[in-house]
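Missing here is one protein chain; the remaining ones are kept as they sit in the complex.
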Amino acid sequence: MIIVMKPKTSIETINKLKNKMESLGCQTHEIVGENYSVFGLVGDTSKIDRSQIQANRDVEKVIFVQEPYKKANRIFHPQDTIVKIGDKQIGGSKFSIIAGPCSVESKQQLISIAEEIKESGASFLRGGAFKPRTSPYSFQGMREEGLELLKLAREKTGLPIVTELMSADKIERFVEDVDVIQIGARNMQNFDLLKEVGKTKKPILLKRGMSATIEELLMAAEYIMSEGNEHVILCERGIRTFEKYTRNTLDLSAIPVIKKHSHLPVIVDPSHAAGLWWLVEPLAKAALAVGADGLMVEVHNDPANARCDGQQSITPERFNDLVSKLKKLANIENKEI
Amino acid sequence: MIIVMKPKTSIETINKLKNKMESLGCQTHEIVGENYSVFGLVGDTSKIDRSQIQANRDVEKVIFVQEPYKKANRIFHPQDTIVKIGDKQIGGSKFSIIAGPCSVESKQQLISIAEEIKESGASFLRGGAFKPRTSPYSFQGMREEGLELLKLAREKTGLPIVTELMSADKIERFVEDVDVIQIGARNMQNFDLLKEVGKTKKPILLKRGMSATIEELLMAAEYIMSEGNEHVILCERGIRTFEKYTRNTLDLSAIPVIKKHSHLPVIVDPSHAAGLWWLVEPLAKAALAVGADGLMVEVHNDPANARCDGQQSITPERFNDLVSKLKKLANIENKEI
Amino acid sequence: MIIVMKPKTSIETINKLKNKMESLGCQTHEIVGENYSVFGLVGDTSKIDRSQIQANRDVEKVIFVQEPYKKANRIFHPQDTIVKIGDKQIGGSKFSIIAGPCSVESKQQLISIAEEIKESGASFLRGGAFKPRTSPYSFQGMREEGLELLKLAREKTGLPIVTELMSADKIERFVEDVDVIQIGARNMQNFDLLKEVGKTKKPILLKRGMSATIEELLMAAEYIMSEGNEHVILCERGIRTFEKYTRNTLDLSAIPVIKKHSHLPVIVDPSHAAGLWWLVEPLAKAALAVGADGLMVEVHNDPANARCDGQQSITPERFNDLVSKLKKLANIENKEI
Partner (left out) sequence: MIIVMKPKTSIETINKLKNKMESLGCQTHEIVGENYSVFGLVGDTSKIDRSQIQANRDVEKVIFVQEPYKKANRIFHPQDTIVKIGDKQIGGSKFSIIAGPCSVESKQQLISIAEEIKESGASFLRGGAFKPRTSPYSFQGMREEGLELLKLAREKTGLPIVTELMSADKIERFVEDVDVIQIGARNMQNFDLLKEVGKTKKPILLKRGMSATIEELLMAAEYIMSEGNEHVILCERGIRTFEKYTRNTLDLSAIPVIKKHSHLPVIVDPSHAAGLWWLVEPLAKAALAVGADGLMVEVHNDPANARCDGQQSITPERFNDLVSKLKKLANIENKEI
C-alpha cells in the first residue's frame, strides 16, 4: 500500500500518520519528492482500512499494489481450478457448452431442446425457472414448476442443470434440485445472496454485472469463496457501454485478464452480450479462440414464439452447426468439447 | 408500437404478422417505403410481448412510442406525488435533507451527529446498519444493533430514520423500526426485493443503479408500485462512466428528465456520486438549482476515523455551513428547507 | 513516480533498472513487500519516459504521483487566470454568457439574435461559420460568408465573437476576424491544430472531447500553452455514457475538479450536453451553482426552422427569462453577469 500525502503537509502530520500505521503492525518507507511526500507500507497491512486512510484530509491518494482478493487470486493458488459436476467438468482441457432456452416454458419444449442440444454436443442444460425481467408486466418464469421440468429433462437426458437463483429463500430447494446455481448479472453485488450460496457446496456460476469491473467480479467471487465454497465458475456476458447496436459490449479481453489473475474457470455468454441471434456464432468462435473454458448459449426450437429473449436465441439446427465449427477450432486449441 | 420489417420481406409474411397482431386485439397501419415496410400498432397492445416480436426473423426492429411504465408515468398522474413521513414530507415545495453517517458506529457517534444535523436543518437521519461492501473483509455494519441505535437517535431527536434493506428476510423488522426503507444502487434490479417492499406501506427510497438508465430506474419503481406501494422516492447517485476522477459521474440532467416523465419525487446523493468530501457542497447546490426535491448527504464527526466512506463524508460544521448556503438558494427557487 | 515490479523479480533485474533510473538523474527508494518490490523515483524525472518503463517486462505497473500537465497546473500558478477579451473577461468574479445560434444562417437572423441576447445580458456572440456535422450530406455552414456576417453583427452590437476553427489552413483569417477561437469537442485531440492555435495570441475556447477525461482535457490545454498561448478557456459540454435520453451526460463535477487542479477558467455548454431545449434552463442554473465561470448557450429566433441543432436551441424570450433567473443566483454566489 502506498500513501501519497497532500503537497506541503507538515512533517509532524506525516509522522503522526506513520506512527499510527506502525502501531497497527506495518513498517513504513518514506520517499520525499519535490511536491509530494509518499510512503509505502510493508508487512501485515490486514488491519489497515483502505477507506479510513483515504478519509484522512492530509492524504492525496492511496494506491494498492496487491489485489484485494485472496482466495480467487492466482498468486496464492497457481493451478487452474477445475469445477466437477457429476462426471462433467468446467475448466482444464475441456471447452464446456451450456445450452438451453432462456426460460422453461413447457415439458415438451424443454425436453425436445434438451435432447437436441445433447445430441449436438452440449454438456449442460440451462433454462430459467425464476426470471429477472426489467418489467413487472413481463413473464416472470414458471418458478417451482419450471424447476420440476428441469429435473425431468435431466432425468431424460442425463444433462446436469444450470438455473438462476434470485433470492435466498429458495436456496434449500436449489441445493436439492439443481446442479449449478447461477447468480445473475443484476445480483452480482447482492452480497447477502453471495454469502448464502457461499455456505453451500454447490458449483456457482457467477455472471459479471453489467457495469462491474473485472476486479469487482473477482471480489464477488471472493464473497462466495470466503464463506467456504470454492466451486466458482465466472461468466463474461457483456458490459454496458455507449454502443447500443448490441445489447451489451462483449469484453473478450476479460478472459485472458481473469486467467492471469485468477485460477477460476471462466466462460462466455454470447447470447446476452449481443442480444441478437446472428452474432452468437461469430462471438462463440471468438470466445473459444481467446481462451474461454466454455460457453453458455440460448437455444430455442421456436424463437419467434419464445416467451423471452427469442431475438437472441438460436435454433437447434444452428446450434448443431455452431458446435461442429467449434469442434474444429477446439482441436487446434487443444481443447475437447 | 412500430414494427420495421427486414428489406424484401414478402407480402405473405407481412400479412401473416399483421393478422397475428390483429388477432391479439390491435389495429395495424401499414407504411410501405422503398427499402423497408413498416407498420404501426394501435389499440390495446398489452397482450403483445415486445421480445416475441423482436424474435421474429423477418422483423428488423421494434420501436416503442409509449413508455413501458404506467403507475410511475406522469401521463396518467399529472400531479407531483408528495411522500409524507410523519409530519415531514419529500416532494412538493419542500427541499428535504437526509443526513447522517455512512454507517452506524456507536451510540455516542450517532446521537451526537443526529443532534448536530437536526440543529443545522436536516429533516431525516440516515445511517447504515446493514452495509453492502465490495470486499467481504470490510466492516459489514452493526446490523440489528445498528437498528436499535437508529431508533434511539430518533427518540432523542424526533428525526425519522432512513436505512438500507439488503435482503427480504429482514423486511418485517424494517417495517416495524424504520421510517423510510432504502433500496441501494446494487439492488435496484433485485426484483424479488422490489416486489417484497412493494407489498408494504412504507416509503421506499430507491437509488439508481450504477449503470441503470433513467427508464430502468422508473421500471424498478414500477415493480414496487405494481405491488401496491406508491410511496416511492427516487435518488440519483451517480452513474458509472469512463471518467474515474470521481467515484461516479453525477447525472444531474436526470432530475428534470425524471420530473418530466414521472410524478415521483427525486433527490440527489452527492456524497456517493463524487466519493470526495470537497465536491459535496458544489454538487449539493447544483442539485437544488437543477430542481431536485432534496439531498442525501453523508456527515461524520470524525471522517478520518469513520468505519466507511470517510473520504466522502463532511463534518457537522461543514454541513451546517452547507445548509445555510442552500437556504439562500432555496429562497430564490421558492422551496423551503 | 512509483514502479511496482512483477512478483519474484530477481534482485539483479531490480538493481539493473534502479541503476538505469539513477543514471538518468533520479534517486530511487526501494520498498520490499512480501509479494511485490516497489520503488519510488525522486528528483528530476523529466528524462524518464513513462511508456518505456511500462514496456519493461519485469515491471507490473507504474504509478504517477505528479500530474502530467505543468502550465495548466494550479500547483505552479495558484491564482485564477482571467482571460481578457477587449473590455470583457472570462474568469474571476464574472459569470460570462456566450450566446447565439448554432450556425450563422443569414444577416437578418444573426443580427436580430445578437441584438436580443445583448439586451438580455450576454457578453459574447457565438455562431458557427464552419460546422462539424456527423453527415456529409448535412449543411456544412456558410463558411467565409458566415465569418463576414459575424463581423457585421459585432460591429452592430459591440459583442466579441466566438466561432469554431476546424482546420489550420484558416488560422490567419480567424486570428484577423475572430475574438475567441473555439476548438470543438471532436478536435480536442487534433494535436496539430492545438499547436497551431498555441502559436497565436488569441483566446482559445477549448471544448472537452466526448470521451476525454479531465486529465486529457488539461493535457490538450497544455498543448496550446506549451506553444506560448496561455489564454485558454475550458468548456465542459457533456461526455458520452450509456444513458441515451440526453445527447451526452453533463459532467458538472468536472467544474470544481478542474478548478482544484488548474487555474484556467471553465464554462459550461448545456445546449450540446443535453441536446434538448427544455433542459437548458435547469442545467444552466446548476452550472452557475456548481461554480462555473460562464455559459455557452444556443439561442435561435425560430428553432423549428434552424439549419442545425434547433431541438436544443432556446428562443430569445426564454433566454431573457433564463438570464434574469441566473442574475438572482449570481447575486448569491457573489458573481456578476
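Each chain gets a letter, A, B and C, in the order it is written, and its residues are counted from 1.
We adopt the following convention: a residue touches a chain if its C-beta (ideal position, glycine included) is under 8 Å from a C-beta of that chain, and two chains touch if they have at least 3 such contacts.
Nothing here was measured: the structure is a model prediction, and the numbers come from that model.
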Counting contacts across the entire complex, name the shown chains the missing chain touches. A, B, C
With the missing chain put back, which residues of chain B would touch it? List them for me. 2, 4, 7, 29-36, 38, 40, 42-43, 63, 65-66, 75, 240-242, 244
Missing-chain contacts mapped onto chain A: 211, 213-215, 239, 241-246, 249-257, 260, 273-274, 278-279, 282-283, 285-291, 328-329, 332
Could you please point out the chain C residues that touch the chain left off the display? 46, 49, 51-52, 54-57, 68, 132-139, 166-169, 186-187, 189-193, 195, 209-211, 216, 219, 222-223, 226-227, 240, 303-311, 313
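Here is the rule we use: only the chains that are shown with their structure count from here on.
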Take the average of all CA coordinates in chain A, do the same for chain B, and state the distance between these two points in whole angstrom. 26
Quick one: chain B and chain C, Cα centre-to-centre, how many Å? 31
So, what's the distance in Å between the C-alpha centres of chain C and chain A? 39
Check each residue of chain C and list the ones that touch at least two other chains. 241-242, 244
